[in-house]
Every structure is written in structure tokens, then in C-alpha cells.
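Got a structure for you, questions after.
Note that one protein chain is taken out, while the other chains of the complex remain in position.
Letters A and B name the chains as they come in the text, with residue numbers starting at 1 for each one.
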Amino acid sequence: MEAHNPEVSRRRFAILGTQVVGAGVAIMLGVPIVGFLLNPIFRPRSITEHVVGYIGNVPADTPTPFEFPFNPQSSWEAPLPDYLIYVVRFGSGLDQVRVFSNICSHMQCPVRWESTLKLFLCPCHGGLYDLRRVNVGGPPPKPLPQWQHRVDRDGILYVTNRLTEQI
Amino acid sequence: MSAALLLPLVHLLDLQLPEHAPSFGGEAGYRAAIGIIMSTHILISGLVSGATQLGPFIEWLGYMRQRPRYDRLAHGLARFAVYYFGIGTATAILFMVVLVVGLWGHFFTTLVRITWWPFVIEAWSFVLMVVLTYIWYYTWERLRPFKVLHMALGGMLVVASVIQVAMIDIVASYMLTPGAPSDPIRIAINPTVYPLDVHRLIANLAYIGFAIGGFSAILFWRSREPEDRAFYDWAGSFGLLWGMSLTALQPVVGYSYAKEIQLHSYAAWFKMMRGDLSTVFVWQILLLGMMFTVGVWYFFRRLRTAGARGTSLLKTATIGLLILAIFAALPYHLAFNQDQVIKAGLNRPFWEGGLIDPLGAMIPNKVLALMGLDLLAMLGVVWYLRGLRDVAWGAPARGEQRLLIASGVMVMMMIVTMGFIRENSRVPYLISGEITVSGQQDVSPPQTSPAPLPPP
Partner (left out) sequence: MRRMAGATLEWLDERAAIRYLLRKGLYEAVPVRGAWFYTLGSATLVLITVQLITGIFLTMLFVPSVKEAWESLDYIRQHDAFASVVRGIHLWDAYLLLLVLGLHMVRTFSSGSYKRPRELNWLSGVGLFLLVLAMAITGAMLPWDQAAYWTAVVTTNIPSYLPLVGSFLRDLWRGGTFVGPITLVRTFGIHVWLIPALLFTLIGAHLALLRKHGEFGSYVNYRGAYRSYEGREVPPAPAERPIEPPYPSTPSEEEWSAPLQTEDFYPFQTFKDGVVSLVCLLIVLALALGIGAPLEDPANPAAISYTPTPEWFYLPLDQLLVLVPKELISLVLFIPLGGVLLLVALPFIDRGPERNPFERPAVIVPGAIVVLFIVILTLLGSGRLFNL
């Protein structure tokens, strides 16, 4: 225990004070900044539906492209171009419809259906997916992501702005 | 005059001169003949190519380091190029003019019409190469006071040599993955030209490195002077270092090459990787792994003989390389090719009664094994370079020299194997998707209008 010395404790007070002020400034600035950076990830996104059309118009076993207006983020209003979805009908039942995105599971390049190959091809690195969205060739590690959708009793297909899995 | 002497002799001996080229026993015979001639050509010309590219670089290194042994080695490479240039090109001429024009004329004229400019540029680059090789060799001592000029000549030789390889690569890669024949840019920059360029240039440099290693081992045994023995000991080590460090780049380039073949000439790729040639490829990867093992083993032994530091890590690396080499060479199909396995319905692991060995899967096992081989080989190179400080040249043990010769022999086997795989992957096509091997013996008289090309 050092002897009580007014000079030493004054220094220690100043040191402590500087540290407290520094911490206070860091918190005052840091919390809002970090909060703002993280906010868009945790902001609730409104789920919207988009009418695609009558499912009977889609030929069987043929991925058919449709344009899909999609606001990708909870952000201010901005004129955004459409996304592309592929609607596949495997049979006549209402539950035999699938809605695939064109987002490659490798690096998210735009995938396209090649009717000559009967496969989805990703032009970036040669990834291949079959009719059932399974990754069958090239580097993609997972199948093509799907959009949540529903088909009502009249056979109208609605696609939501939610994927069925985390990408 | 000789005809006047010979013809009566022929008459006398009742000889029957053949009317046309020998038949070689049919298509298989032609392909075997071409294969033998081409392999010989590649084994010699690869060395000449490597010597004309590596030699000037070694001369420059010797100049920067002021070491007379580098200069002596470069001079030796120049002499080698001068002696063996002729026989290398003679085999090429024999191959092209006699065999290919004579036996496969249809293909050859088509090919030359498409890749006309690469052939022309290659011919002139050969002229340049020959002139420069001779000048570079014969002015060695005379231009010693003007070493920079001499090295500039060597530099020009490197350029000519690289251009020559690039041009023939355009032709060879076009045969495998043809680009659009009407667009000269797309003929030249076809899908496999860059992988082939890189693969061949590096292979020629690595080959001459291993060859310097092997030759130096033999010449060491035959030399008596202490300086000669020191020189050949050093040269063997130097050559092996070049061979090992450059070969480390090859697996990546080769994988890229196979990827382009998969995308642009799928049948050839399938034959190499899953079909009949896949067994030969397993042999190739075993050779590669053994070559790396033997190389690092040499590094370990040479340092140990010289009493240098770093030997324990090199010993571990050698053992690691041997294990990885055996692992990499495990076959996937315990049959000759994939079709046989599928036909027999035995497409499952051998412990379930099938014919598949999952340990031999290309992805990920062989890829990981290749990466491991590469990294250990580079580690061996670096550790050897570190230990070279303590090495006094001139007194290696016999075992080291045997390892040098073994690595030289293995690289020659790899080159022939690679050529065999490459040419047979394309069969029955000579130009993928366009011209086949059969129907080449078209000896009908020329028509007034040119005959149409066969349909693709």
C-alpha cells in the first residue's frame, strides 16, 4: 500500500477521468452506428404475394420463366427491376407445382433453363441443376432455392417474396 | 547416275519395288507407327525446347551470381541443343511428311488449310531458333567480354522457342477443341490453347531440369577431376530443383485443362476420366507421386551426406509423399472402366460386394492427395534450398545419383504416357467432332472441282 500522496491520487483521478470520457464517447457514437448497421438484418420484412397466373397455362415438366416484382430489402421506395422465377408443374395436382429462383447456390449468378440440355445452367462457373432443382454438375454445393408459393382452388398461382430456405 | 547403277541391280535381284506406302497392317498399325514416332519426337524435342528456354536463363543467373559453374551448365545445354536439334526435327519431319501426309493426307490438308498461319509462323520461328542456337553456342567464348550481348542473343532464342511452342500448340489444341474455323482469332484462342501452352512450356522446362539431373549423375560417375565431380554433383542438384519446383505447378494447370476438355469435348474427357484411359491416368498419377517422392528423397539424402541441417523434416516429407502417392493412385473402379462396372450392376463399394473403391474417388480424395503432394514437394524444395548453404559439392553418395537417374526415367515415362492419353482420348476423331481416323486413305485421282469436306 503506497503512502497517501495528494499528487499521486490527482494523477490517478485524471487518468481514470480520461478513460471514462473516452469510453463514454465510444459508447455514445458506437451504439447508434452499430445499431444502424445491424438494423436492416433484423427489421421485419413485410410478406407480399404476387399473382403469376393460371397454373394450367404452364406446360408440364418444363420450367417456364416469369418475371416477378420483388423488393429485396426493407428500404425506401425505389423503382426496382423484376426478378426471374421458374415455375415447374410436375403433374395435374395443385401440390405438384414448384417455384424455383434463378439464384445459383454457388455464387448467386443468374441460372437459366437450357432446353437442349434439359438442365439449368449457371453461366458463371458451369453449374448444372436438373429438372427437380438438384445440383448435378459443377461447383454449386446445394440445390436451387425455391420461393414460397400457393395455388388456390381456381388454380391461380401466388408467389411470395420469401424463400423456403436460408441462402 | 545412281539410278543407272541401281536399276540393273534391282533387275538382277528380281526385286519388286512397292507401288505405294506400306499398309502397316491397317488402322491400328498406322496409329502405332505414328505413336512410336511421335513419342520419340516429343522425348527429344521437349529437351531441345527446354534447353533453348532454360539455358539462356541459367546463363543470366550465372552472370548475376558471378558463378562459373552456371555458365558451364548453360554452355552444355547449348551444345546439347546444337547436337540434338537435328534429330528432333528429323523425327518431326518423318512423322509429318511421310506418315501423316502419306497415310492421313485428307486430315492433314484440312488441318493445314485451317491452321495455315500458325504453321507458317512456326516454320519461320524454327529458322530463327536454329540460327540463334548456333550463334549462341559458337560465339560463347568470343563474346565473353560482351556477355550482355551474348545474353541478349540467348534472350531472343527464348522468345523464338516460346513462339514455336505456342504455334504448334494452336494446331494441337485445335484438333482437340476446335474453335470456329472461319475466325482466325477463335482458331488460335480455342478453349484448350492456354492450358496446353502453360502445360507444355512448364513441362519442357521441368523435363530438361530432370534430364540435367539424370545426365549429371551419369557423367559424375564417369568423371575423375575434382572440379568435374563438383560440377556434376552441383548440376544434378540444380536440375532436380528446377524439375521439382516447376512440376509443382502442373496439377493445377492439368486440372484446368481437364475442365476445359470437359466443357468443350465431353467425349474425350469421359474417356480419360471414366472410360478406357482412366486406368492409364491412375498410372500417371502414381508416376507423379513417385517422382515427387524420389525428388524429396534425393533432397533428404544429399543434405544428410553433406551433414547439413534440415534433414529430419525432409525425411518426414518423403514418407508423407510416399503415402500420398499410394493414396492418390488407388483406383476408383476395380475394373477397367466405368461402363463395365455399371453393366455388371456393381456400382457400390467393394465391402458391399461391388466394384467401387470410394477411397479412390477423384473428388475429393485424389484432389486432396494432389494438393498434399504439391505442398509437400514445395516444402521439400524450400527446405533443401535452406540447407544448401552447408553443402560442399563433389562428394555425394551413390544412392543420390541413382535417385537422379530414377527421376529422369520417370519423367520420360510420364511424357510418353501423357502423349498416349492425349492422342487416344480424341479417337476416333482427328479433329474433334469433324474428321475421323477412318477414310483417310483417299488415293482417288483429284477431281476438277474440290471434293467437299465430310459432314461433321
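One rule holds in what follows: a residue touches a chain if its C-beta (ideal position, glycine included) is under 8 Å from a C-beta of that chain, and two chains touch if they have at least 3 such contacts.
Everything numeric here is computed off the predicted structure, so don't read it as measured data.
Peer 1: Which candidate, B:Ile189, B:Ala344 or B:Ala392, sits in contact with the chain we can't see?
Peer 2: Among B:Ile189, B:Ala344 or B:Ala392, only B:Ile189 touches the chain that is not shown.
Peer 1: Of A:Val8, A:Val25 or A:Leu38, which sits in contact with the chain we cannot see?
Peer 2: In the complete complex, the chain left out is touched by residue A:Leu38.
Peer 1: Considering the whole complex, not just the chains shown, which residues of subunit B touch the missing one?
Peer 2: On the side of subunit B, residues 61, 64-68, 179, 186, 189-191, 193-195, 198, 241, 245, 248-249, 252-253, 255-256, 259-260, 264, 363-364, 367-368, 378, 381-383, 385-386, 388 touch the unshown chain.
Peer 1: Which positions on subunit A touch the chain that was left off?
Peer 2: 37-38, 40-41, 45, 65, 67-68, 71-76, 78-84, 102, 106-110, 112, 123-126, 135, 138-141, 163, 166-167
Methods note: only the chains that are shown with their structure count from here on.
Peer 1: I'd like the Å distance between the centres of subunit A and subunit B, where a centre is the mean of that chain's Cα atoms.
Peer 2: 49
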